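In this view, the complex is presented without one of its protein chains, the others remaining in place.
Labels run A, B and C following the written order; every chain starts at residue 1.
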Amino acid sequence: MPKIIVEVMPKADLLDPQGKAVANSLNRKGHTEITAVRIGKRIELHYDETPTEAQLEEAKAFAADFLSNGVIEDVVAVTVEA
Amino acid sequence: MPKIIVEVMPKADLLDPQGKAVANSLNRKGHTEITAVRIGKRIELHYDETPTEAQLEEAKAFAADFLSNGVIEDVVAVTVEA
Amino acid sequence: MLNKKTATNVDTTKEAKNTPDKHQPWKELGLKLEEYDEIKTILGRRPTSAELAMYSVMWSEHCSYKSSKIYLRQFGEKVTPEMTKNLMVGMGENAGVVDIGEGWAVTFKVESHNHPSYIEPFQGAATGVGGIVRDILTMGARPIAVMDQLRFGAPENPDTRRVVDGVVAGISFYGNCLGLPNIGGETVFDKVYQGNPLVNALSVGALRHEDLKLAKASNPGDLVILFGARTGADGIGGVSVLASETFDSTGPTKRPAVQVGDPFAEKVLIECCLELYKAQVVAGIQDLGGAGLSCATSELASNGQAGMRVQLQNVLLRDDSLTPEEILMSESQERMMAIVPKKDKAAFEAIVNKWEVEYSILGEVIKEPRLYINWGDEEIVNVPPRTVAHDGPVYDRPVAEPKYQKALNKNTTKNLEKAETPEELATQLIQIVTSPNQASKNYITDQYDHYVGGNTALAMPDDAGMVRVDETSSLGIAIATDANGRYGQLDPYAGAQLALAEAYRNVATSGAVPAAVTNCLNFGSPENPEVMWQFKQATAGLADGCLELGIPVTGGNVSFYNQTGDVAIHPTPVVGVLGVIDDVARRIPSGWQDAGHNIYLLGTTEEELDGSVWSEVIHDHLGGLPPKVKLQEELKLAQALQAASVQGLLASAHDLSEGGLAQALVESTTRFNVGARVFLDELEEKNKISKTAVLFSETTARVLVTVGREDDVKFVGLCEQRGIPITRIGVTDTEPTLEIQNIASWPLATLKAASEATLPELFA
Partner (left out) sequence: MKIGVVTFPGTLDDRDAQRAVRLAGGTPVPLWHADTNLHDVDAVVLPGGFSYGDYLRCGAIAAQAPVMQTIIEKANQGLPVLGICNGFQVLVESHLLPGGLIRNENQHFICRDQTLRVENTSTAWTNQFQLNEEIVIPLKNGEGGYIADAETLKRLEGENLITFRYVDVNPNGSMNDIAGLRNAKGNVVGLMPHPEHAVEAGFGPDMPEAMRSGVDGLKFFTSVIHSLVNA
């Protein structure tokens, strides 16, 4: 099924308590080489037909102002998967 | 910074209430060509040095049994980003 | 939206007649050969695969109560007219309904979601809450509160954390998101629940008398409408065998066994249903829970003594690949089925559209008591609905007293070493009040919203939860639930009565008048005669106890097959008692708020340590006989508390149960940081018991109260007049210290911190 995939991460300089909790837990389990964990979202948008260039542009726009909150998050990728 | 990126999605057969709510909202805004939305996680593991093959294997293992819940989620990708 | 599957690979009734000898996977679906033969006799042919799906799930233990039915009957039989005069709906419906006066009624019920909560604790517990709330909604009521009764494995076992985390988060997620205050529950750790935690959830709802709804379809021509979430492949792992039989090449291979909940969808569904009720456009309504559409269609038709014609292709799907059998068995959450008169169709549609709830018309009610289900043009189900929903198999399974029972009962606490010195007693007291089962449950209950609605008068950690039902009159209800598996193991008959007595006492302690009972009977495998004996004893105990206390059982739930490997859990009959209070402002707090009050212990303390927390925590011992059941004394005590509450004589009341007097003293003082000086010598002498028993005995029919100086004479007189044993054991104090004379003295901050540290240390 054709998709657009939007990836959103918490801003690098802001707190990510969930990532911190996971990092602590992995460190406790002995994975001490992991210095930090950040947890973001992977959002799949499904389409019946391969999305057009225009639809991709639209998706980039609503990824920036609805699927993410620019105050605390960054959109790190918007890609088409045919 | 070297990273391993783990991507986790809700299992296709199961309800994804979050994706459903976002799909409805996008449809209401006129993006009716979007047939469904699924929302998963994008987890970044940070390392000081580029992770080794062995560390990638380790990450794959704990991605499957700790970072995701196999009963309701699938790990869709585990990739190194140098 | 029609399903893309062509009707040609569907097993039709016509096909069933033509291929009588076709092999069917009845065994894989959990049916016995006799049951399969019985289905063939009913139908006069082999069932279609869709019919087989329906019968197998509706005749399962979970849906048909085939092993428990003959025992549950006594809840309806051991009653007096006085007991049932306020019952608007008794057992047998989704939930019982009790008239509480002023035109108000309440409905409440507790249900288990044990097995799903072990596989996937978060979703299992979440959907458990969702399911019980829909049962309450189905009666026409607005759900007003929830409670949860939880039992986990040993706290130190690493898997316990996974289950605790998931279950608590799931209940918190779903209940909070629905906007239902969580007003209480239970949390118990015991290794017998290691591979089989118990997750029971209770919901209570309120309705005006005229809003009562029943799950029945009786008027021919009325529409059958499915609304709410779409149907997907949830919770049908087991039916895959049918799919693979029917569609070996094209069909799906493995379906998920779990269900995922969407509390947001349920919240919208609640508001939508309440608006539909108000508009009076539904003639009957049923929630979809276990057994999904199989259950809803057959029960509605059977209850209404009518039939139904259904087009299964009209079901809105989340996933087009579902087979008809899977659609019939799907346990997708947040769905309801309404029976709507044709003239009300437009009004119905306007309301569901307003709430953006999806719906589809599946068919209509017919006069002939037969359920016809079509898949396109093909008939795939043609059955008498009663045979699916109500006339399932009934078993009188063998019972046998467990072989270990006599030895267990003989192994009393008599010879266990008892503390003598003040130091030893003080150490044991701290060990007990900080043990996981006795320690503060704040770590869990702080994750639950108890404020939403603005009507919560009492909640955790009070003895009972209490909510206001009517803002104008302040009419309210109180609920407490209890069960003690250790007592149940020692004596299941008494164990059930002790659970009842404690819940009853807790409700009375809050100032409410006990009015009705619900239960969730958690047991091992009914195929084990020893378990069946426990079940028989427990149900008899509960029914006899209710008769003696004069309050009816209005409904409940049975959960069998709770075991780790071959080892059954302790019998755990969770009993919920509902009380009514004319004015919630009159509620009695359990914590102490004022200094200078007299502290009284009501009731008599006996040397009863068998099965106690003391025997568990200090000696890791379980044996002997549980505390004596004293229902007549419970009755008198409840009436005295009631009278004292009406006269406003009580500053606080707290029931004594697990952990005995010591536990109650610590809870009452630490609650609001009001200290006490306590002297127990008189108790010891008067009751001729050991110091250990004074502190830790679990004798029933006891309550700890505090009374202001000005009410003292009156209150003591009231108790004496009613023959309630009363002993003054101390006085509350401004000093934030609990001093037990001749034993020890603790700063309250220390006690509180120690009690609150236990669960976070284990699970945070």
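Here, a contact is a pair of C-beta atoms (placed from the backbone, for glycine too) under 8 Å apart; a residue touches a chain by one contact, two chains touch by 3 or more.
Everything numeric here is computed off the predicted structure, so don't read it as measured data.
Trainee: Can you tell me which of C:450, C:505 or C:654 touches the chain that was removed from the display?
Mentor: Selected residue, touching the omitted chain: C:450.
Trainee: Sort through C:114, C:172 or C:489 and give me the one touching the missing partner chain.
Mentor: The missing chain is touched by C:172.
Trainee: Which one touches the absent chain: C:124, C:589, C:624 or C:660?
Mentor: Touches the omitted chain: C:589.
Trainee: Footprint of the hidden chain on chain C, which residues?
Mentor: Residues in contact with the chain left out: 169, 172-173, 176-179, 262-265, 267-268, 355-356, 445-457, 468, 471, 584-585, 589, 591, 593, 672, 764.
Trainee: Would you write out the residues of chain B that touch the absent chain, in ascending order?
Mentor: Interface residues of chain B facing the absent chain: 17-18, 21-22, 25, 29, 39.
Trainee: In the complete complex, which positions of chain A touch the hidden chain?
Mentor: Those residues of chain A that touch the unshown chain are 10-11, 13-18, 21, 66-67, 69, 71-72.
The rule is simple: only the chains that are shown with their structure count from here on.
Trainee: Find the geometric centre of each of chain B and chain C from their Cα atoms only, then give the gap between the two centres in Å, rounded to an integer.
Mentor: About 36 Å, centre to centre.
Trainee: What whole-Å value do you get for the distance between chain A and chain C if each is reduced to the mean of its CA atoms?
Mentor: Chain centres of chain A and chain C, defined by C-alpha means, are spaced 40 Å apart.
Trainee: So the centre of each chain is just the mean of its C-alpha atoms; given that, what is the distance between chain A and chain B in Å?
Mentor: 9
Trainee: Please output the residue numbers of chain A that touch at least 2 other chains, ranges allowed.
Mentor: Residues of chain A never touch two or more of the other chains.
Trainee: Can you tell me which positions in chain B touch chain C when the two form their complex?
Mentor: Interface residues on chain B, with respect to chain C: 10-11, 13-17, 20-21, 24, 69, 71-72.
Trainee: In their complex, what parts of chain C are in touch with chain B?
Mentor: By the definition above, chain C touches chain B via 119-120, 123, 229, 232-234, 255-256, 258-262, 264-265, 318-319, 332-333, 356.
Trainee: Across the complex, what residues on chain A touch chain B?
Mentor: Chain A reaches chain B through residues 7-9, 19, 22, 25-26, 29, 31, 33-49, 51, 55, 58, 62, 66-67, 76.
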